[in-house]
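One protein chain is absent from this view; the other protein chains keep their places.
First chain written, first letter: the chains are A, B, C, D and E, and each begins at residue 1.
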Amino acid sequence: MKIHVVNPNSTAAMTRTIAETARAVARAGTTITASNPAHGPASIQGYYDVAACMPGLLEEAGRHRDADAVIVACFDDTGVDALRAMLDVPVIGIGEAAYHAASLISTRFSVVTTLPRSVPGLEANLVRYGLMARCGSVRASRVPVLDLEKPGGEAERLIAAEVRLAVEEDMAECIVLGCAGMAEMRARLAEAFGIPVIDGIGCAVGFVETLVAAGLSTSKAGGYASPFVAEMA
Amino acid sequence: MKIHVVNPNSTAAMTRTIAETARAVARAGTTITASNPAHGPASIQGYYDVAACMPGLLEEAGRHRDADAVIVACFDDTGVDALRAMLDVPVIGIGEAAYHAASLISTRFSVVTTLPRSVPGLEANLVRYGLMARCGSVRASRVPVLDLEKPGGEAERLIAAEVRLAVEEDMAECIVLGCAGMAEMRARLAEAFGIPVIDGIGCAVGFVETLVAAGLSTSKAGGYASPFVAEMA
Amino acid sequence: MKIHVVNPNSTAAMTRTIAETARAVARAGTTITASNPAHGPASIQGYYDVAACMPGLLEEAGRHRDADAVIVACFDDTGVDALRAMLDVPVIGIGEAAYHAASLISTRFSVVTTLPRSVPGLEANLVRYGLMARCGSVRASRVPVLDLEKPGGEAERLIAAEVRLAVEEDMAECIVLGCAGMAEMRARLAEAFGIPVIDGIGCAVGFVETLVAAGLSTSKAGGYASPFVAEMA
Amino acid sequence: MKIHVVNPNSTAAMTRTIAETARAVARAGTTITASNPAHGPASIQGYYDVAACMPGLLEEAGRHRDADAVIVACFDDTGVDALRAMLDVPVIGIGEAAYHAASLISTRFSVVTTLPRSVPGLEANLVRYGLMARCGSVRASRVPVLDLEKPGGEAERLIAAEVRLAVEEDMAECIVLGCAGMAEMRARLAEAFGIPVIDGIGCAVGFVETLVAAGLSTSKAGGYASPFVAEMA
Amino acid sequence: MKIHVVNPNSTAAMTRTIAETARAVARAGTTITASNPAHGPASIQGYYDVAACMPGLLEEAGRHRDADAVIVACFDDTGVDALRAMLDVPVIGIGEAAYHAASLISTRFSVVTTLPRSVPGLEANLVRYGLMARCGSVRASRVPVLDLEKPGGEAERLIAAEVRLAVEEDMAECIVLGCAGMAEMRARLAEAFGIPVIDGIGCAVGFVETLVAAGLSTSKAGGYASPFVAEMA
Partner (left out) sequence: MKIHVVNPNSTAAMTRTIAETARAVARAGTTITASNPAHGPASIQGYYDVAACMPGLLEEAGRHRDADAVIVACFDDTGVDALRAMLDVPVIGIGEAAYHAASLISTRFSVVTTLPRSVPGLEANLVRYGLMARCGSVRASRVPVLDLEKPGGEAERLIAAEVRLAVEEDMAECIVLGCAGMAEMRARLAEAFGIPVIDGIGCAVGFVETLVAAGLSTSKAGGYASPFVAEMA
């Protein structure tokens, strides 16, 4: 099957990393493509960016109509609801994928994300998905998204410090990394803390593969009914 | 003070009605302006339209920087979070305004909206605001938004039928009209059922007047911090 | 319009301050009157006081039948449900007014109140209103209500210390002052912390003005139906 | 031990029935006394009555200082919080007693009460106690409290009709009778429907006996701290 | 990878059907084995059966230590918590798998199960997983589990009737079949109602494949720590 991954921010380097991470876990026979909007926010940090990246996100998804499933590679699950209405194939965000996976391997997980401004949106998603019931905390490392790309930066140290607090103070049994840009440090953090550390991309790939294999797609009855208006070309 | 009302859909006739409704309740000394995007969905019906209207909505709000407060005149509270981050003045959606008002005059309210596809988004808002705790039901009249404008249509009859069910089956003590286009029938429905019927526009005007008069505006600490990225021109 | 403010405790000095605070934000054409019971608790601190002030509160409200709206100027929203049943005009408590306002300008607010004994009652109100969903914490400053009136006391220092903890530990984006007696320090705290600080009185005035202007009053269907029994004279 | 039962309404006939019901289940060695205010509402039906009966309720409880425990024999649990603060002995309401008992013998219970106006207050109590999680519905029989006393009335038929709906439509496994005046019909309804039917008085007696026997009383730390103000004489 | 499916009831015919369903969706390279206890309940219908099948379930899981993941093929998710503690590999129940999948393709799903006695246990699971937030209803078809195996029975008609009610009355956008024995009718019901119908087995296979592929397993910190006691041989 073919899975298209849309990175809603305009940072191509991040898109390449995301595609590699996705391909590393895809089952034999799955083709992964990835793209990002040419314009729009270079990173999604807070509610304004979520809104500002929307036209580019819808346009990119519209350009890959042959995909059997679509993944939104932003931890805010930006535009997932709109794409479920717009498309007929399964659509999943990497945030929700990570939360669902964490719920299957622990009784309580914590999320470690980038800036404080992103926390309320993630918490609102968790409440809407129902999975706040399994979430001990959403912690901000105060590392801006684009600093995650900087070699030799102190991003990983700051993130590890929040992981430690989540384990020691919030009884987290499992950690969800709250940004697509953190995937590269997943294995090291899991090793260091001896608990599962989850990056949403790998889970998102497997979950949409599961839906396609099971012959399931988004319900078009109710909230995700196909739009009346002409879609953006 | 000056309040700018943005109608996120591109139907100018609806914008004119909304402006009149707002002016009818504004306090002496308040100036109401209203506008809508030139392009984008003619009505907001479901998640795709909410996303598709976003660029036009942000652009319209950006064009009225002199306003002391902004109202988003769509019952989905479309883009309210993004505008709170983008602007320094109070921003309110007519949906949340109506829910808060209903909570102050009844122990339980019901919402009567247009199409079933809009119900999940409204319910998600109610959960996020916490006000689902006071909401007995969100009912769809199955009247498309633009049919509300049609003279001699059966829209009001269908809406009244749902109001009756909300009162008789859901123990609603108060009704919230779930679309800006229903404002015109508010008084007749209140008269017919002998309970308060709320249109969000009037409440939104008074609530932002209240915030401005009390010297309050959106907190820029946390979720509504000003965006890093250059705003759309 | 005429708004009557009832202070349910018997401390006349506090009533005068409350009236001044209310008049400072009222719209042109609004007349504010205020009164308190001659007898009963000098301050409302905990469940016993809430019950003990009830007859005086009902009597005071009954004495001002010409008001277009009534405000209960106690942060516990003491007797608001009873007055909504007893009267035909809108009734609002300053606690609920502050919580609703905070929900419109932040994603998360904290309440700083007086004594620990008052916290459970405020938390119970927040749960009932649904707005606990937006509340990060209810903190007790351990300042007794009447000490707020004492010039040169250390009340403000103790309250500021709790505001700091709410911001630093509870991710509060906005602070609600949990006692009518704290109104005087609102502006200084907002200045000091750079976030909105809310006093309920100003919000309550604007919210009931909004309801009256919009032609809305308490629903008499259901929980607030007019009482059968003769009211207390 | 001595248990004093306060009926917060002024209907002495109801007080006598309540006392008999309580004595029928009390353990050997328990003495039951019962009283009601001389003045105040003849029945508690809605928020105004709850407030109006408060002075009489506090006064009656204050007159029986020798009791080892106090029961408030009104299904609204009127004034229970105030009495827990005012007194040093265990205090329980018959509403909460019934809900806790129902939670111990079924996975889901429904409440059948008197008038619709009482439903919101009972629901608010259930939410505060946490036991709404176990409650399928709160149904109003539309039988006024005092009609329960009338011989040959159709009260029991109307209540039975709501019990049937609770079982058939709300999946109720157990029924809680939502008024002290319904105790007399408990056994007949249990027989007729073949499921447990609970009257709160009997449960309240056993629960306070349990607390006293276990050496437990109300915590005076926090919400139920003893009042500062002089109590009403 | 090797996935072992344990059917906790002792009905071998059901185990065979379950294994076939699992193999039909497994990815290339996945081996599915399946077993059931020799003794214990022939079907799991209610809390007693859940407890009674426990020793056989633990014993069967202990016999397949070479599996890379374990699926519990009972919709009650019987013993999943115990197996997560006992084993080091991922463990999933078909109930939770179905709920998570439904949450990814609809805004609201309903569950149609067998007997009313199973409903409270399923609802308790949904609350614990947090996914009750996405569940519109859990409906009982009143078809006993073993009747699902009977050729020419009216089981499917009764189940279809509840699916219709879920769609028409509960606004279900997606249906979860609440018993492993219903898998065979999944495609026909989806065709008949035009919405997704989910059987948990297929989803469970893909979800554990996803976890294994992503290098994730149950956290051994906290609730799923390895047991101290010797396991049952």
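Following the convention adopted for this analysis, contacts are C-beta pairs under 8 Å (C-beta built on N, C-alpha and C of every residue); 3 or more make two chains touch, one makes a residue touch a chain.
Everything numeric in this text was worked out from a predicted model, so none of it was measured.
Asker: Which shown chains does the hidden chain touch?
Answerer: The chain that is not shown touches these displayed chains: A, C, D, E.
Asker: Per the definition of touch given earlier, which of E:Asp81, E:Glu149 or E:Asp170 contacts the omitted chain?
Answerer: From the options E:Asp81, E:Glu149 or E:Asp170, the contact with the absent chain belongs to E:Asp81.
Asker: In the full complex, which of D:Ala140, D:Met171 or D:Leu189 touches the chain missing from this view?
Answerer: Of the listed residues, the one touching the omitted chain is D:Met171.
Asker: Could you tell me which of A:Asn9, A:Asn36, A:Thr78 or A:Thr107 touches the chain that is not displayed?
Answerer: Touches the omitted chain: A:Thr107.
Asker: For chain C, which residues reach the chain that was dropped from this view?
Answerer: 116, 119-120, 124, 127
Asker: Could I get the residues of chain A that touch the absent chain, sorted low to high?
Answerer: 107-108, 133, 171
Asker: Considering the entire assembly, which residues of chain D contact the chain that has been omitted?
Answerer: 25, 27-29, 84, 90, 92, 96, 100-101, 103-108, 127-134, 167, 171, 173-174, 187, 194-196, 198-199, 202-203, 205-207, 209-211, 213-224
Just so it is clear, only the chains that are shown with their structure count from here on.
Asker: I'd like to verify one number: the distance from the centre of chain B to the centre of chain D, where each centre is the average of its C-alpha atoms, in whole angstrom.
Answerer: 42
Asker: Mind pulling the chain B residues that touch 2 or more other chains?
Answerer: 84, 107-108, 116, 119-120, 124, 127-128, 133, 171, 222-224 - these are the residues of chain B that touch more than one other chain.
Asker: Tell me, which pairs of chains are in touch?
Answerer: Chain-chain contacts present: A-B, A-C, A-E, B-C, B-D, B-E, C-D, D-E.
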